[in-house]
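Every protein chain of the complex appears in place save one, which is left out.
Chain IDs A and B follow the sequence of writing; residue 1 opens each chain.
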Amino acid sequence: MDAQTIFEKSQPGRLGVMPPLSDVPLPSQPPMWPSGMGRQEAPPLPELSELDVLRHFVGLSQKNYSVDTQFYPLGSCTMKYNPRLNERMAALPGFTQLHPLSDPQQAQGALELMYSLQEALGEITGMEAVTLQPAAGAHGELTALMVMAAYFRSRGEERHLVLVPDSSHGTNPASAALAGFQVVTLPSAANGLVDMLALESHLGPQVACLMLTNPSTLGHFETQIEEICELCHRHGALVYYDGANMNALLGLARPGDMGFDMVHLNLHKTFSTPHGGGGPGSGPVGARGPLVDFLPGPLVAKGERGYHFMTPSQSIGRVRTFWGNFGVLVKAWAYIRHLGAPGLKAASLHAILAANYLQELLKEAYDLPYPGRCMHEFVLSAHNLKAEKGIKALDVAKGLLERGFHAPTVYFPLIVEEALMIEPTETEDVETLEAFAQAMLEIARQETAEDLHQAPRHLPVSRLDEALAARRPVLKM
Amino acid sequence: MAYLPHTPADRQRMLERIGLSSLEELTEIIPSQLRLKRPLDLPPALSAYEVERYFEGLAQRNATFSQGHFLGAGAYRHYIPAVVDTICQRSEFLTAYTPYQPEASQGTLQAIFEFQSLICRLTGLEVANASVYDGGTAVVDGVLVACAQTRRSRVLVSKAVNPQTRQLLKTYAANGAFSLQELDYSPQTGQTLLDGRLDPQVAVVVLQIPNFLGIVEDGPDLVERIHEAGALALVAIPDLHTLGLLEGPGSYGADLACGEAQGAGNPLSFGGPYVGFLACTSKLMRRIPGRLVGLTEDSQGRRGYCLTLQTREQHIRRDKATSNICSNQALCALATTVYLSLLGAQGLRAAAKYAWQNTTYLRSLIAQLPGYTLPLSGPYCQELVVQVPAGQALNLNHFLACEGIQGGYPLGEDYPELSDCILFCCTELTRKAEIEELVTALRSFKEAY
Partner (left out) sequence: MIDPQLKYTPEHEWVRLLEGGVAEVGITDFAQEQLGEIVFVDQLEEGKEVKKGDFLCTLESIKTVSDMYAPVSGRIIAINPAVCDGDPQFAPELINKAPYTEGWIARLVMSEPSQVDDLLDDSAYQKLIEAE
């Protein structure tokens, strides 16, 4: 298989689909565009028959691992089953063919859906108001930090520092920097959780916010979360909840009750909408108290004449075009309506059960640097395997690919050497978990790393020369 | 419950292995006072069938006007071939994550590489990323690239750029990375006026082609003047489709082309998910945000694809990254890739030409219609500003809706000087009969008021 591109398969004169012929009278003269603006020739696109195109892309699809074909225990990414019911609902013509600038009176079904989802996400997180605009989790973080910046500006407070634990997702510091803040990295305590003394010593009149994931990126619940939030609030700082790990808490605990001021959620993780190979996602943001007035507009409100758009009084403005990734919102709302409150709670409980079970099966063969009961995910380390036999986390990952499983998240969080972050989710049955554990144990039992260095052998490509790609970038054809 | 695979026996076995006897014990790590003691207050669960009934009910309360639709203004109705849906619903594309393990993601990676290539070919630029959230955020990203490159911070944006894009720029300007000033447009032609506004502090000038008023700007002339002042030129493209007829901004020297590819393969879907693209000269390659896929070789010398130039990104550079973006709109970009492959060189050109022809026909009929005028004389593409009877823009749209026609976009809220104007759009889907029905309705409206 030579990975020929669509361009190399092109034959001049072929056509896949012809648009409907125009039936109006032909214009009497050609377009009067400024010189240099009209194309002299057809655009340089490939030319193929419909079947050629279909085969090309079906062929490409067969080179992917996916949730529908493989166990995908990618930590922090919540690769749960994406119910096909969601897809069918999002494909209803009343949704797909609705223009975003339709008169709201003629889009009441869409607005009711968005309003209901805003309310439900507020209830799930313990927040007073939710915006559905952000297009992804990182976009949600950025939005929330901009809201906080506007809030402090309105109070005349100059707080330009954001605290981020050393175990955090890379998006946290990147979002803070993009929102105009300076980032201060907070060292974790020996147990991997927030170090209260370090936190206290970093807080002060310049600190705007602490960004936190709970459960932490190690999969552990921050048991002192109330004290952490109180301490931040006492110093005038806000606390931000990175919702990447919300799949551990549905119906069990709420960020708002813990003291968090703002949250973002990843509908494509927690609420079962598919990842699509890297998007589209959706990253709604919730807020409490005075921060509500600063949320980006417009939100959906309910009035006497039905649902309508409204912009909060001190809104930071718009953070994207139109209203949100509506198609993704439909899928998340279908999931919530199908499961209901008991179903969501059961989902989180079984996600925690699966993670603890798998941790138990693996903790002898691999290092478990932060032992104890985990929430929905856990982090192993290949540190000892590397020292003893030269088997690195990357080798474990490639060995798993060869054995028909997707790899866990590797080399994250940064505070764990040779990290392997495993999140099984609630939708995998016990046989799958055990088969995966078997594969992990088999890899750990290898005498040397030599065999693993050749892995994966049976996929469309073996290990790639990433240095070559970066030194001499070829980004198009 | 059907959604979960665990039988009571499975649950028992798993709990025993971790030394517990009930599921509730799993939550004991959460301090008691934080544990939610009541069920979430959500509407009751529905069976799959009931979910379908409920969503069909919601969908029916949206009016989609499939017979006579003249609204564009940043979201465009084009034909989506069945093969696009077939591919995008393939499990292996739909339910994969970001291609971090390249050996198990060659499908997604090659599709993104082809998307990048298609965007480069259409925009006439050297580098394109794997896509960003939407056409508006693409412009913000492009502006940040330009400011970093020029080490300047003043941004000029034409008033003829989509008002939502300008609102977005205003929101992001509050972060302190740039300041924003607007450029007027000519009330006669609808083209952007640049005279006397350039100075050595200007990092980038943001234009849109065709602009929000439907007018094709004089790209080569504007870009040349922008470059004379040492600034970069960013051209926003509201509908990738128009590049079937119009030259790519790279061909007339633009440094950045940022736009919306929704019209190429993605449905209107009430505003999202859409797919923004960002293309630039190779000089700017290391400053752009988002994913990039590159061509390389595997250990046996076979061709393969992987994410590359990742040191720009948040998971490595954290607060020093070029952006916080860590996804792309992969599935929407896939739809665009399949769409452009199906239409190909001839199909895209034909579609863009038909849209222009249909718009030309609408224009010729309105030109003869008493009570309606065409205030802008500049060259158009697929949208038209029409001045309607004074004070009647909103009423007219209500009237059209009652006639089963989706009217255009009333411009008054964004452009007070165009308060009696509506922006009408035709695409290749617009039929002659629909155009004539619209014109008949416009005539009856005028007669009725």
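Basically, a contact is a pair of C-beta atoms (placed from the backbone, for glycine too) under 8 Å apart; a residue touches a chain by one contact, two chains touch by 3 or more.
These numbers come from a predicted model, not from an experiment.
Screening B:208, B:242 or B:310 against the full complex identifies B:310 as the residue touching the chain left out.
Where chain A meets the missing chain, the touching residues are 411, 466-467, 470-471. Where chain B meets the missing chain, the touching residues are 286, 310-311, 316-317, 320.
As a convention for this text, only the chains that are shown with their structure count from here on.
Centre-to-centre spacing of chain A and chain B amounts to 20 Å, using the average Cα coordinate of each chain.
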